[in-house]
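Every protein chain except one is present and positioned as in the full complex.
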Amino acid sequence: MSFDQNAHGVYAIAATPFHSDGRLDLASVDTMTDFYLRCGVSGLTILGIMGEAPKLDPDESMAVVKGVIGRAGAIPVIVGVSAPGFAAMRALARSSMDAGAAGVMIAPPSHLRTDDQIVTYYRQAVEAIGSDVPFVIQDYPLLLSVVMPPKVIRQIIMDHPSCRMLKHEDWPGLEKISALRGFEKDGSMRRTPILCGNGGLFLDFEMDRGADGAMTGYCFPDMLVDVVRLARAGERDKAHDLFDAHLPLVRYEQQQGVGLAVRKYVLMKRGAIASDAQRKPGSALTAQARAEVDYLLQRLARHDPRAAF
Amino acid sequence: MSFDQNAHGVYAIAATPFHSDGRLDLASVDTMTDFYLRCGVSGLTILGIMGEAPKLDPDESMAVVKGVIGRAGAIPVIVGVSAPGFAAMRALARSSMDAGAAGVMIAPPSHLRTDDQIVTYYRQAVEAIGSDVPFVIQDYPLLLSVVMPPKVIRQIIMDHPSCRMLKHEDWPGLEKISALRGFEKDGSMRRTPILCGNGGLFLDFEMDRGADGAMTGYCFPDMLVDVVRLARAGERDKAHDLFDAHLPLVRYEQQQGVGLAVRKYVLMKRGAIASDAQRKPGSALTAQARAEVDYLLQRLARHDPRAAF
Amino acid sequence: MSFDQNAHGVYAIAATPFHSDGRLDLASVDTMTDFYLRCGVSGLTILGIMGEAPKLDPDESMAVVKGVIGRAGAIPVIVGVSAPGFAAMRALARSSMDAGAAGVMIAPPSHLRTDDQIVTYYRQAVEAIGSDVPFVIQDYPLLLSVVMPPKVIRQIIMDHPSCRMLKHEDWPGLEKISALRGFEKDGSMRRTPILCGNGGLFLDFEMDRGADGAMTGYCFPDMLVDVVRLARAGERDKAHDLFDAHLPLVRYEQQQGVGLAVRKYVLMKRGAIASDAQRKPGSALTAQARAEVDYLLQRLARHDPRAAF
Partner (left out) sequence: MSFDQNAHGVYAIAATPFHSDGRLDLASVDTMTDFYLRCGVSGLTILGIMGEAPKLDPDESMAVVKGVIGRAGAIPVIVGVSAPGFAAMRALARSSMDAGAAGVMIAPPSHLRTDDQIVTYYRQAVEAIGSDVPFVIQDYPLLLSVVMPPKVIRQIIMDHPSCRMLKHEDWPGLEKISALRGFEKDGSMRRTPILCGNGGLFLDFEMDRGADGAMTGYCFPDMLVDVVRLARAGERDKAHDLFDAHLPLVRYEQQQGVGLAVRKYVLMKRGAIASDAQRKPGSALTAQARAEVDYLLQRLARHDPRAAF
């Protein structure tokens, strides 16, 4: 389970646990990390842009980094270091690596438009963090409105030996996976692991297209692990069967804003974290939404006993 | 089945059929309309912004309007008239009403930002088309990046007696339905039908929240009709069971760009239209995507015989 | 004064005149065209995206096209044909050419992002309008949020012999002019006229960088004509002197929304059009804004007698 060109499986995007009064909950950082390990993940990603990382001050960010890495043992930990400026990016990247991170993840800032602007940005980012720091490209047009065509991703990968992975989060994105795998086949791009995001909403077919796994935060990482394992073992129907049973909840959790509340609520029910509180400003589930999630879990439990509470 | 304050059920967003050489296929307009009627829809919506309406010239648009209305019989037909300017909006609205349309649908242009700008826009639009033309508000922030809070929707509805329906397409949007139903309960807004879009991806819970049905183009409108009927009859579990069986395909069809190709491919397989061709510029399914849809249909056919070919 | 690779001078972006009740004012189309000719323009551009073209219905658009062309004599007339779909673009382009237009102008739609998407869009547009129709690229990132790097513009020019001109409206854009002139020098791009927009706000230095003139709608086209003439004659200081005298008004007119009201107000004062009315929805000058424009004109009249009323 190493973070290299053979990486595969599931890198869980870890939640950030808070007490109900808004303080960082470091005890839950431990239990949550243990939970992910029990789920069979191959790696962990922390301080992602979709979560609550921007709500942390620098000291808190490092407390989370150290907490997770200290608990995760041999499992590689990736730290999201996207930042408005390179000084902050460099500071977080270097201190994370010093603390034992396996690498960092970098998303392009929203103002980038042209192919050359994107390629240049990653060159500057690598200069900032150092070419010795392994990094993951995060390709997430729906949120960031930066569109990276396959050839731009290829160029970044070929320009930088320290680029070790793609977090694929385009939507629609199946043809992009096929295009990148095609580049590997025709020899124009070196083998690079592709883990998929988007809450797992297309993981079933992403695996069919040649993805190596998932990097996302769905509240049943163990399901993601199973689907990736089944798909890699050629058990296509079984992979889809399990995936389809979870899809109603995957879909419900994928709502922007509300989704994080759903995720934390289920993680709390599963014992991973003590409270589903979000630090302000945060969304909370209404009573009706909570009842809807409970209903989804009940229905899911008929197919997957892990959803029975 | 009238387009008034008691409207409910499914208004199918109709596809625009073309021959493989790009010519408008008016024969398929007939067969497609017949297909929707067989599916049990309560209404039809044509020339929607997500479809291929902008590819039509004005004469072709009117040919589609007249073709569908002439074939639809007593079923109300709504015509999408969103346009960059009010002259074109008015021209299409008046000629559609003259041709027998039940009403028109208007989406806000992407540059609107503030509450007052949105309210003003709808006032100007009503002045342009005439206060005698019934209209539907299309609320679609994901595509249009115009955010309409519940109180803005309420104001438009209360300002204009000719506002007859909301096409609800916010995402996430469940709480918005609850908020609008709350306005009706507290007497601050008159009863207004809410039909939901977003490809049907949340229809199961939208019905639970009090929606009156769906207005979307999913390739199995008959499933939408059944889900709406079951939900309105209080058969919640059965509604979810049927919905969940379709969800993998609903989700696949909901990919922007690719989705329309999927929809037309299945409509062709079901005999609704002669060709799944899109007029240029259009997307086409790759062989692999086509095989994925076939696989989804096979899996669906185990639960719903209408998917067996 | 022909629309070919030696084109230069000023192509005025013509206003669209309305009566105060909103009807199209065709008599003012005549007087306005005469006014532009008296100003010494080398060409006219009509139905531009920043003006009121989207408020016209198709018949009105053609009435403007025919009115201007019929009056303009030997002066080339360019028609803006940017449209949400290619059917409407083709229809307007073909009927404009039939009516005697010299060419058309095409802006990229706002959703384009990558280099390839932009190049592909222009290929499809040329297929739609026909490769026999001369066209102008409109490059206007501030409004359209589509960024076209110099090499993308070069590719469009080299792919399409019918591409005859660039309307340069990037901001900042001086280095882009230098880059494109560099391509011509190194032989990688054929000679292509560059006319500059942005209300003329940088025309002084755009000429210094090698632009061939202006394509914009400033209410003193005769000043633009003089500046272009002086700059081409090597009278740099004189060009800047005249430009600087107008800059306070150029700047005032360049405010989005308000700008068009200023422009029409001055065109009315100069006798070019009968009324400064805008068709709804339009902005109107407040009394204070009107007084500010009058004050600017008074100050300008000290340097340029054409501003004295």
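For clarity, chains are labelled A, B and C in written order, and residue numbers in each chain start from 1.
Everything that follows uses one rule, which is that a contact is a pair of C-beta atoms (placed from the backbone, for glycine too) under 8 Å apart; a residue touches a chain by one contact, two chains touch by 3 or more.
In this text the structure is predicted, and so the values were computed from the model without any measurement.
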item	value
Residue of A:Val10, A:Leu56 or A:Leu300 touching the missing chain in the full complex	A:Leu56
Hidden partner chain, touching residue among B:Asp34, B:Asp115, B:Glu184 or B:Asp294	B:Asp115
Subunit B residues touching the omitted chain (full complex)	113-117, 141, 145-149, 152
Interface with the undisplayed chain - residues on subunit A	53-58, 60, 83-88, 90-91, 110, 120-121, 124, 127-128, 279-281
Touching residues (missing chain, whole complex) on subunit C	171-172, 174-175, 178, 201-202, 204-205, 208-209, 240, 244, 247-248, 251-252, 255-259, 286, 288-289, 292, 299
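Here is the rule we use: only the chains that are shown with their structure count from here on.
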item	value
Any chain that touches subunit C and subunit A	B
Inter-chain centre distance, subunit B versus subunit C - centres from mean C-alpha coordinates, in Å	39
Subunit A, residues touching no fewer than two other chains	none
